[in-house]
Every structure is written in C-alpha cells, then in structure tokens.
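Partial view: only certain chains, each at its native spot in the assembly.
A, B and C are the chain letters, set down in written order, and residue numbers restart from 1 in every chain.
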Amino acid sequence: MTVSYSIDVSKSSLITFINLQLRWRGSIWKSVLLEVLMFCLAFFSLSIVYNHHLSDETKKFWDDLSALFDSKMDYIPLTFMLGFFVTIIVNRWNEIFNNVGWIDPCALVMSSYLRGSDDKSRIARRNAIRYLVLTQVLVFRNISMQVRKRFPSLETIVASGIMTEEERISYEECSLKQIYPKYFLPIQWTFSILYEARSGGKIGADLQLNEIMKCVLDFRKGLAQLCNFDWVPIPLVYPQVVFLAVRSYFFLALIARQSILIDGAPPNPNHPIFPLVPFIMTVLQFIFYVGWMKVAESLMNPLGEDDDDFECNFLIDRNLQLGLAIVDETYNALPYQQKDAFWD
Amino acid sequence: MTVSYSIDVSKSSLITFINLQLRWRGSIWKSVLLEVLMFCLAFFSLSIVYNHHLSDETKKFWDDLSALFDSKMDYIPLTFMLGFFVTIIVNRWNEIFNNVGWIDPCALVMSSYLRGSDDKSRIARRNAIRYLVLTQVLVFRNISMQVRKRFPSLETIVASGIMTEEERISYEECSLKQIYPKYFLPIQWTFSILYEARSGGKIGADLQLNEIMKCVLDFRKGLAQLCNFDWVPIPLVYPQVVFLAVRSYFFLALIARQSILIDGAPPNPNHPIFPLVPFIMTVLQFIFYVGWMKVAESLMNPLGEDDDDFECNFLIDRNLQLGLAIVDETYNALPYQQKDAFWD
Amino acid sequence: MTVSYSIDVSKSSLITFINLQLRWRGSIWKSVLLEVLMFCLAFFSLSIVYNHHLSDETKKFWDDLSALFDSKMDYIPLTFMLGFFVTIIVNRWNEIFNNVGWIDPCALVMSSYLRGSDDKSRIARRNAIRYLVLTQVLVFRNISMQVRKRFPSLETIVASGIMTEEERISYEECSLKQIYPKYFLPIQWTFSILYEARSGGKIGADLQLNEIMKCVLDFRKGLAQLCNFDWVPIPLVYPQVVFLAVRSYFFLALIARQSILIDGAPPNPNHPIFPLVPFIMTVLQFIFYVGWMKVAESLMNPLGEDDDDFECNFLIDRNLQLGLAIVDETYNALPYQQKDAFWD
C-alpha cells in the first residue's frame, strides 16, 4: 500500500519534522533498522576484541591498519553515485507512475458517445470496460508480484468475474507463439464491440467512434509502456555498482572507524567515551547512506511489494467498479437543471 | 497566499539583493527565525557551561571530544542530499502547479460552440461551468487543508451555491463504495448537458461537441493528476532521511563547534572574541542549510498552508466568476467592427 | 534587448574565447564590475589598516582571527547551492521563453481558412490578429516592466492603435471583479469574429473554424502560462538563501583572506608581493561566484530590464506587423506556378 503523508507536511515547521520522523510504515526506521542493528553488533564485537583482548603491540598494529583504511575511505565515491543514481531512478519511477492506467477518461467518453439504455447497449459498454480492466490484469500479472499472487492463472481471473469462460477459451485459442504476449486481444475485442456499435447506430458518428478508440489506445499505451519498462530495466551494472559501493564502504568502516586519533595521536588522558564518537558518527552515516540507498531500492520496482509500492490490486478493483459505475449506473444521469444561485 | 516578488528582481543589482532580503512574508527569515533562536540559545548555554564552569581538566576532555566530533562532521552528506532532493521536489512541484486547473479554455470553447441566448442555453452553459468548478472543489477538499476548512461538508458547498440541493442528493445517491471517489459524477453531468445540447441543436456539429469534451477532459485530467500525486507521494524514506540528516548535523554541531583550535592548538593569547568565530560561522551554516531544507519542506505540499503555497480558495472563486462571465455575461459580445488604425 | 553572440561561437577556438570575453553588453564585466570594485576597495582599506597601522601584538590577534575564519569558510556550501539553483532557474527560463507568444501560426491558418478579399473579410482577419496582439499587450503590461512603461494605461494602448476607443469602453464595461484579470475578453471577441465568419460562409467548414480556434487557444495558453509563472514564482526562500550565502561568504572573506600563512607560518623572508596572492585569488573567486549568481539573477525575471532579458516591446510590434502582413498584405499571394529547375 502506498504511504501517504501529505497531511503531515501541510505546514513546514518543527512539528512537521517530528511527525514525519515518527511514522513507521514505509519509514526509514522500518527499512534500515535490521541492518543498523547488524552493523552495530558487528562494530561492537570488533570493538570489544580491540579494546580488551589485544596486547599493546597488536593494538598498535590495528591502530595503524585502521588509520590507513580510514585515510583511503574516500576512494569510494558514495555521495555522487547515490545522488545521480537516485535522480535517474526517480525519473523512471515517475514515468511508471504516469502510465499505471486509469479507466476514467475511457469510461466517461464511452458513456457519452455509446448511447442506449437497452440491454444490448449496456452489455456493450460494460464489456468494453471489462476488457480494458482485463488487459490491465493480464499485464500486471507479468510485472507485479502482488497481482501475480492474486491471479496465479487465467482460471482465477475467470473466477473473479473479470473474464468469462468463453473469453478465456478464445484467449487461449489464439495461436500466437508463447513468447509473444497476447495482451492485445481484449483491446481487439473492445474495438470489435465499438465497431459493431457504430454499425448498429449506437455510436452516432465516425468522429465519436474514433474518439473512444483514441482513449482506449491511450490506456493501452500506458500499459505497453509498463511492459517495456519491465523488459528493459536500467542496465544491471548501474544498481550493482551503486549498491556494492555502499555496502563495501560500511563493511570496511567496521575496521577503519575503530581507532580514535586526534591529529594522529590518541586523546590524552583517554576516556571510555571517546571511542563512542566515531561509532555514533558512523552509525548516523550508515543510516543516511543506507536510507538513501533504500529510496533507490524501493523505487526501482514500484510495482513490487515494498510498503510504498503502488497498490496494483486496489487499482484493478477501482478501475472495474468505477468504470462500470460510469458507463452503466450513472449513465445519462443528470440532476434537475435550474438557474444557479449566481444568476443575475 | 503565494508570495510574488518578480517586481523586485526586474533588474539584477545590489538593490535587488537588498530588496529581496528585506521581505518578510514567505521569507527565509520568517521560516528559520524560531529555529535559529533556539539553536543560538542551546549553543550559548553549552558555551557558558563550557567556558565558565568547567575545571581545566574537564575542559581538556571536552576540547578533545569536541575536536573529535568536529573531525567527523563531514560523514553526514548534507549538501548533495539537499541538492538532489530539492531538485526532485521542485520538479514535482512544477507538475502539480501545471495541473492545478484553469477554467478559461473550457469556458471560451463552450461559449463559442454552445449557442443561444435563451434561458435554457444559458442554464446549460452556466451549469456546465459550475460542475467543473464543483469537481475542483471536491478534489481540493481531499488534498488541500485550506479548502477542507472552507468546505468541511457537502452542505457547506451547497450553501456556497456551487452545488444545488438536488445535485447533492444525486451525488450521495450514487452507490459506489465509499473508498472510491465520486469526482467523476459532475463531469458526467457536464457531458450529459453537452450531449443534450447537441441533440437539441444548440451545438452545431459533432466536431464542436467533441472539442468541448476534450477541453473538459483536459481539465479533469489535471485534477486527476493532483489526486494521483496525493495518493503516491515521494516515498517517505527520502524526506525522512534528508530532514533527519540536516537536524542531526546541527544537533551534533552544538558539541562539535564549541572549541577553537588553530592547527590543533588554541590561539595564544586567547581572546574572548575567538569563540565567536565558529559560532558565527555555524549560525550562518544553520541559516543556509535549514533555509535550503525549508525550500523542500514548503514545496513538498504546495497545496498546504505555508506562506507561498497555492491559494486554492482563490483559484476556486476565480474559476467560478471568470467561467460564468465568459459563458454568460460576455457571451457573443463583440465591439463594433471597423477598419483599424493601420489600414493601408 | 537580448544579447546575441552565436556568430562569435561559430568555431570553437582560442579566438572564440577572446571574442566572447571582449563583449560588454550583457557581459559578466558589466554586471560584476561595480561590485568587484567595491570589494577591492573594502579589501584594500582593511589591508592597509592591517599591514601598516597595527602593532605586532594586534597583528597577531588579527592573524589568528583571520586564520580561524578562513578555516571555517567552507561551512558555506556555495558551489552546490548555486549549481542546483541555476539549473532550476534555467529550466523555468526556458519554459517562459517557449510561451512568450508568436502570432505566426494563427495568422497563417487564418489567412488560409478565412477567405475573401472584400473589406468585411479583411476587417475580420485584421481585427482577429489585432485582438491577439492586444491580449499580449494586456498580459505583458502586468508582468513586464518594459511594456508597463510603454503602455501605462489603456488610453496609451488606444493611442497606439492596438485598441479602438469602442473596444476600450467594452473592455472596461465588463463587470468582473477588479482582482480577476479580463485578458480573456479580446480572445472572446476573436472567437465571435470567427463564429460570424463561419455563419457568413467566409470559413468553409467546421473543421477549419475549429483549427483556427485551436491556434488561438494555443497562443492564449502560452500567455496564460506566463501569468501563472508570475503568480507563482520559485518560492522566495530559495533565491534568498542562495544570494545571501554568496554575499555573506564574500563579506567574511574580507577578514578571512587578509593573512598569508604557508603551513601555518608566514613566508620567510616576507615580501610585499605575498599578500597579493590571496587577494588575486579571492577577486577571481568573487568574479566567478558573483558572475554565476548574476546568471541566476538575470534569468529569474526574463521579462525584466536586464541587458539580456526578452524584448517584449519588439515582440509586440513584430507580432502586429507580421500578423497584419500575413493575413492582409500577402493574402492569397502566389507567384506564377511553373515547372521547377529539377523537372526531369
């Protein structure tokens, strides 16, 4: 389910900040907590060995090793890799979001141009809408784990009522090779319905038929775009290199951040609180970088199962209910027309 | 209310700069003042304890601690996080702004194509416009706190004259499940009005009907986009991680910026003015970073209640007044046509 | 007036570079000269006091203070703030530029579809064009200081011939509340002219009427976009924080860049040329950063009065002259049609 927090940021203030941080679902805390704990555990274990179980000589060796690592840590260009990568991912996420497919314009235009209250007209309108939703289901099954789980087979779609048994048979009869998707078929059916409605005079003009077809093609185009994004993701090398950089940075930080030196010398007199400083700062750094990386990870597959991924199943139900309501229940409904309150 | 300052930046000069800085509404000063004061207070309190109430030994300890923190402060990647984040937020803000919904094209086309000066034609035009504004009100109620406060219920909309009692009943009668919004209904009504006007010959051609419908669908699409942006915000993790980074940076700065060392040693002879230097610089840094963050905070929900958020209520009133003026008051108005001043 | 320099950059070479630097109008030199001089003056004054009028002890104090400031100067994140801010401003400037309004497509389509060489047809075409230019004038008056100065009142527009006295009266008679702009009115008039021309058979088909109306709506949309950009600028906080950061950086540089230390010690033997080094470098830095900032300042209001702002008045005159020439002078002009030189 998407995580909405607009209400929390209605006013920009310190309260806003606190409210924002206190959320759990889809939050940074939920996504990094486990890894932060693991990191702390590993850091402490090493720290205890280092501080309590090493002879002074070995300690000197580890101090030097740690300092050496620390001085080379900035070879790994975390910040910019993450910054540029997240920007690219966000752009792609935006495009996916814009193509996710809303039935409303199709339904509104169909309701206006495909006329008639008899059963045949109603069936035409309802089935056209249903076929569009069916296309969406078929596409989403292939790209969204949520929908795949809900509709593991064509039979389950039939069971849900989005497809009839006859349609399933037609669909499977189409002899196109397995590797090519048959998503076009329900769109084809919609067009056949529309063409028949035009022939039968239910649609009054070629222009009107054409307008409905354009809306349907727009709907189809969005879904096709989703398939394409799924077919050609950001080249694998890019996320690999970015995520690997982040993780290996913090793996090395386990060693590199163990010793505390101020201008190359340990603080004098020493105090048990000093080793906490690099630890605290490294944990903060871990939270910020890994949190930032999580943004990229969760946006990379926005139709997945993270907390803030798109709710594909909700969208399908909404499109079906709303589409049917528009083309059938509220068809031709118009409240009594009268002069409005501002009439001179 | 939006804060316009174009006039102040008409010419690029030093005066421009000063004029720009002297504004209060929607300014950096207004937005960071409180937090700057809190930061100064905390900094000073710590500073007084540190400078006057510590023994030399404890002071040495704090000096070391402070220096240690200071040397690790750049683990927190403020600049880039803010830079990339603000860029993404600004893009989104731009898109929201472009979809906020202006009635003008709908009204102009309707006024040209839906002809007739009799009451029935006027009612048709006026109600079609009113229904569009009604859609805007219904949508804005859900995404803008300002509009929600003005129209807490459908009854208040009826009271304002944007909806009639009959329409409210129709609207509530629609049996669609609660979770699906019924924003489509007034659009449906508009289409019914238009279809009837075409049947009655008030609209002269299918092409003209289609053109009006396209304008209405464009208007609707903008509003739908606003709903979508509200439904799927930037993933929560991103603002959380950025805002947290900024705040924790300055929280740690309270400790890290207390001691003054030049190349690791205190300036000699010491002077009460020296501790002021890191303080001044840290306060400046606070103003710039927190100010930058405020840009992001205030842009994240541009329909909220900050000084420079969009004035949704103004937009609704404007759309209603202007729409009615275009389709009714100035319908068919044309000044006397004569040869212009440049006629050969 | 815009500053064109394409010819100077036709070939990429050292000459290109020098030609580019030698320009004055709209150049970096013109825009930063005054401020550079002020900065140098302030720097020198401080430098003289510092080098000649201070006792050794006070000097030591200032050296330390200066060094302390210098070591904290990078708290101010100039580079990225400017980089990201300028990118955002440039995007906005591009959009404004794309919406500035060119009459050509409207005039060409009108000239093709609104036929007739009699006075009435010519008046229709000429007035339709004139109304579009009038809309542009009315909009530009509110957003561009240049145009406001040229047309301080509706009377001055009438005097220029872009509006007739009758039209001015019609315009002012429209009873819409003061706060809502009446820019739509001349568009409404244009549509009325077009509708009458269609009724009178001067426009041959609904499709042709519709095509002209689309062009007019496109023209209107650009101008509306300009109004919107004026109504909702980039939130004030953003330019404030960026410009303040730049200026305060260089204000502090006056102190921070006074002393010269190599690895913490003054060069030995000292030489009067050494203090010049930080001075030269700081002045260069001043030129680059303030120059960069000037890019942002001058792009922020591209309809203002800077050297390279859009020439709104030129655009208005051009649109009027060119529009009239297209729809009237060269109406139906076609050179003698013959076989071309490449005819087999």
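Points worth noting:
The working rule: a residue touches a chain if its C-beta (ideal position, glycine included) is under 8 Å from a C-beta of that chain, and two chains touch if they have at least 3 such contacts.
Values in this document were obtained by computation on a predicted structure and should not be read as measured data.
Of the identical protein chains in this complex, 3 are displayed in place, while the full assembly in this structure file contains 5 copies of the same sequence.
Heads up, the rule we're going with is that only the chains that are shown with their structure count from here on.
Touch-path distance (fewest steps) from subunit A to subunit C is 2. Superposition on CA atoms relates subunit B and subunit C by a rotation of 70 degrees, given as a multiple of 5. Distance between chain centres (mean CA atoms), subunit A to subunit C: 39 Å.
Averaging Cα coordinates per chain places subunit A and subunit B 24 Å apart. In subunit B, 31, 80, 83-84, 87, 207, 294, 298 are the positions where the chain touches two or more neighbouring chains simultaneously. Residues 2-7, 9-12, 14, 16-17, 20-21, 23, 26-28, 31, 78-80, 82-84, 86-87, 90, 97, 102, 104-105, 107-109, 111-112, 204-205, 207-208, 211, 260, 262-263, 267, 269, 271, 273-274, 277-278, 281-282, 284-285, 287-289, 291-292, 294-295, 298-299, 308, 310, 318, 321-322, 325-326, 329-330, 332-343 of subunit A are the ones touching subunit B in the complex.
Within the complex formed with subunit A, the residues of subunit B that make contact are 31, 34-35, 61, 64-65, 67-69, 71-73, 75-77, 80-81, 83-84, 87-88, 119, 123-124, 126-127, 130, 143, 145, 161, 164, 166-167, 169-170, 174-177, 180, 184-185, 187-189, 191-196, 206-207, 210, 213, 217, 220-221, 224, 228, 230-241, 243-245, 247-248, 252, 264, 294, 297-298, 300-301, 304-306, 320, 324.
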